[in-house]
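For this depiction, one protein chain was excluded, whereas all remaining protein chains were kept in their positions.
Showing chain A:
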Amino acid sequence: MAISLLALAAFLLLGLDLEEGSVFPAAAAPEGVEITYGSVIKLMHEGTKFRLHSHEVPYGSGSGQQSVTGFPNVDDSNSYWIVRPMPDSAAKQGDVIQSGTIIRLQHMRTRRWLHSHLHASPISGNLEVSCFGGDNESDTGDFWRLEIEGSGKTWKQDQRIRLRHVDTGGYLHSHDRKYTRIAGGQQEVCGVRDKRPDNIWSAAEGVYLPISGSK
């Protein structure tokens, strides 16, 4: 079946007009579908290929809030984050997101928000990134500004982006510094104020809701 699909796709490339809405054999080339509010995505760190992840494990230092790490495996639903606008925004499900917009990321399983503040991260002493609040509890520490690398205007899957924390100015960052005891094998995620290659992430797997108004 895969072969027939591949042949069909090849045929499409040869310029024959066909109905869309069928299965595509592999993810689209460089950049994929647009990301809209309400979509549930995994964020992959470009440098290490680990995914932004959280779980009901508190930090043993700093704020003691729920920890956020880089996770090596691809099959864990604790790596899913819901893309949300700022509270009381007119934006709704299905709206695309422009570079420079302030967004929030809600952890799918625990309903807490990707959060940062002036606490030290446990391994490298940078800014601590935690998971805090809930469906009805959110503050400005949950605000992250989307910065698209390159010339793109709206956020797309597989596109290189940075997330800059509004309150502290720190970029969402990860590196090859791993936890040894609890969360063994997972690596540290923190906020770093300088722009560096290790601040680059991209939206990978997920459930991407269509742009509203299109069906």
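Just so it is clear, a contact is a pair of C-beta atoms (placed from the backbone, for glycine too) under 8 Å apart; a residue touches a chain by one contact, two chains touch by 3 or more; residues count from 1.
In this text, contacts and distances are computed from a predicted model.
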| item | value |
| --- | --- |
| UniProt protein name of the chain not shown, from "Transmembrane p24 trafficking protein 9", "DnaJ protein ERDJ3B", "Myotubularin-related protein 9" or "Small ribosomal subunit protein uS10m" | "DnaJ protein ERDJ3B" |
| Contact residue for the chain not shown (choose from A:W113, A:W155, A:Y179 or A:Y208) | A:Y208 |
| Given A:S63, A:Q93 or A:T154, the one touching the chain that is not displayed | A:Q93 |
| Residue numbers in chain A that touch the chain omitted from display | 1, 4-5, 7-8, 11, 14, 16, 18, 21-24, 26-28, 32-33, 38, 40, 74-78, 80, 82, 92-93, 108, 157, 204-210, 215 |
